[in-house]
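A protein chain is absent from this complex, but the other protein chains hold their places.
Now for chain A:
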Amino acid sequence: MIELVSSQRCIGCDKCVHVCPTNVFDRGADGIPVIARQDDCQTCFMCEAYCPVDALFVAPTTHPQPADAPLRDESRLAGSDLLGSYRARIGWGRGRTPGARFAVGPELPGATPATPTTTTLTATAPADSATPTPHPKGTTQ
């Protein structure tokens, strides 16, 4: 669950207020968002991914942390590189390469057969792109 909005780091851009899918934050009077509805947090890490200054921390647990928990201790989190770690992994932010570029992954027996797609495909339009999609018959009533 969302546990921390660092008032030291926050620049009041309101991104987290906009992107949180479950509307957990409210705009605070001082411009710093407040965690208004922690129960609604679905621990999806999206706010962390979008915060430009790594001011947010979402604990991995689905229940709130006690006040003195290490996962709420800002200096400890900052010291162990846990602030902004999702953003770093997905390679978002100035000067970073999108993490998707490195997501080759191992071959997994249960996944789609990983099919090498050569770069030439980017240039050639897929053969079917000009033809209308076939409409199966018999599913209509």
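Here is the rule we go by: contacts are C-beta pairs under 8 Å (C-beta built on N, C-alpha and C of every residue); 3 or more make two chains touch, one makes a residue touch a chain; residues count from 1.
Throughout what follows, contacts and distances are computed from a predicted model.
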item: Protein name as given in UniProt for the chain not displayed, "Iron(III) transport system permease protein", "Pyridine nucleotide-disulfide oxidoreductase", "Electron transfer flavoprotein subunit alpha/FixB family protein" or "PadR family transcriptional regulator"; value: "Pyridine nucleotide-disulfide oxidoreductase"
item: Touch with the omitted chain, as defined above, among A:C13, A:V53 or A:L82; value: A:L82
item: Residue numbers in chain A that touch the chain omitted from display; value: 17-23, 40, 42-46, 49-50, 59-62, 71, 82, 85-86, 89-90, 92, 97-106, 108-119, 121-122, 126-129, 133-136, 138-141
